[in-house]
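Shown here: the complex without one of its protein chains, the others still in place.
Showing subunit A:
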Amino acid sequence: MGAFNSPERPQIFSGPPLLLVFLVILVCIFGIRLWYLQIYKSDFYQGRAQENRTRQSTMFSPRGIIRDRTGVLLAENNPAYALALVREDCPDIPKTLDQISRWTGQPRDELQKAFEIGRKRVKHFDEQVIVPNIPFELVALVEAHRQDWPGLVIAVRPKRSYAHGETLAHVLGYVARANEEELNNDPDLQLGDNVGKQGVELMLERRLRGTKGLQEFEVDASGRVLSSRIVSSPVMGEDLNLSISLPLQEVATKALGDRAGSVVAMDADTGEVLALVSLPSYDPNEFVVGISHAKWKELLEDPLHPLQNRPVQSTYPPGSIFKLAVGGLGLESGTVKPSSTVFCPGSYKLGQRVFRCWNKGGHGTTDFKKSLRESCDVYYYQLGEQLGVEAISDFATRCGFGVKTGVELPHERAGNMPTPEWKLNRFGEKWQGGETLNYAIGQGYTLTTPLQVARFMAALVNEGKILRPTLLLSEEPDVLGELPMRPATRKLVLDAMVATVEEERGTARVLRRPGLRIGGKTGTAQVVKLQEKYEKKKTHEIPYKYRDHAWMASFGEKDGKRFVVVAMVEHGGHGGSDAGPVAGAVLDVLLDVRSGD
């Protein structure tokens, strides 16, 4: 063994000790590596192994169906086809996208963009929808070429369909593909899912949507399924019955015709909204399939704003309808008595300024009832001056003016009941005495929505309950507060409204239906302070945008059922003659008046 005992170098570089060195190195390297893989990173690799052998697929749940109060289908689900990719099964994604572009005619770079954005959100082996809502001919064509394009699949997804599109666009709203933000905020949403974007579809999204289910498959390396189990079952979305009556909605829409405006019909005792019309309208079905850019631009740039949901999103001065509240406050506060009178010479002087009554000839001696029946401005100028702006605002707010109603519709606006502080903050100017006078007749800074007016009317009729208007059938009435008027006061106001319809010189005689108790109050909301040159002109001679808004607030009773109807015609001119027939047509249906009666 002399060969190993050379003194030239330490022993470990040759001979048996060298073997031991090798052995020690082997143990160290593999020991450390095994520890790293099987202990330190074991969770990671267990996850990967699990991922390898399981594929999950989503079980879609149908969205709840929406019906009207009698069960007519308003929103339902139809099957729709979409082109989708399973990345893991697709050997050449760019080429496949090229082919999709050729088939659908969609620009290649748009598809690429959709694919890039979407891929992060799609689980492994799950379908990524690339082009939704493809026509049936394309489904057949793609189906015929399936073998040539592995990874390309036709996905079937429910598609929302609105049978009465334009008529109910502002009530139902619509669903459309969830955008980036919605996907980020809601982990339940998957790419290509539709979510409520407007109307009831948006506000009741949670109830309508349902819960997706999850199915899990165990697969081998070639993707063959060995077993499957349902991790969670899909839960259907809740079907909803709206309080809306489709026939009534159609009548109200037709009555408004080609004019812009709102109609609200409500059950005064339950707060159920029976009709809610906003015109002009749009077709929600176009949004479901993805609205074209041109069409979207057209809707946005339309001067009549078809996307605006007027009954809750547009605020207007209430005009003379406000006199119902101011008059009520007058009685409640004892400032006026029902029998006390004011002499109307056709105008009212405050300091140097002259405030005119709409009736230049004057109403002469005017008591409470006459003041409402003939809508005498001078009576309310004087009453307003006596009450003061703060008292009016406080009272009107308690009547629900300038307060959101809480109906199941998005982006509701509150309106405004002005006060001197408000004006100082808003404009940096002092409140002028004359502004109180204008305020008392519902002009100026005061802003309200048609639905607020309807709620106020309902409270007058239903013994003073301020309700939350609702679009859902058979919900318990939601009483938000009490109208700050005693029964006696309410009765005087209601009687005056009936007189406005029934009696000579009443401004709402257009609503008169013999044998029925109907009350009404007209209103004319000034858009701008009319310039002299338009003052003597008839409505149709004034440019559209300067014309006044026409209001009609009404109620009707039959067989113990009490309804309120509010019609508002934008730039319609006069309440009685323009908004009146619209409200009348709706009341006819509600009170079952046969034409010709």
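We adopt the following convention: contacts are C-beta pairs under 8 Å (C-beta built on N, C-alpha and C of every residue); 3 or more make two chains touch, one makes a residue touch a chain; residues count from 1.
Assume contacts and distances are computed from a predicted model.
Hidden chain, UniProt protein name from the list "Peptidoglycan glycosyltransferase RodA", "ABC transporter permease", "Iron-sulfur cluster-binding protein" or "NADH-quinone oxidoreductase subunit G": "Peptidoglycan glycosyltransferase RodA". Summary of contacts with the chain left out: across A:S14, A:S292, A:S333 or A:T365, the touching residue is A:S14. Only one residue from A:Q38, A:T70 or A:S233 touches the chain missing from this view: A:Q38. Of the options A:Q46, A:T70 or A:T365, the residue whose C-beta touches the omitted chain is A:Q46. In the complete assembly, the contact with the undisplayed chain comes from A:V225, out of A:V156, A:V225 or A:A488. Although one chain is not shown, part of subunit A still touches it, namely residues 1, 3-4, 6, 8-9, 13-16, 18-20, 22-23, 26-27, 29-31, 33-35, 37-39, 41-42, 44-46, 48-50, 52-53, 218-222, 224-227.
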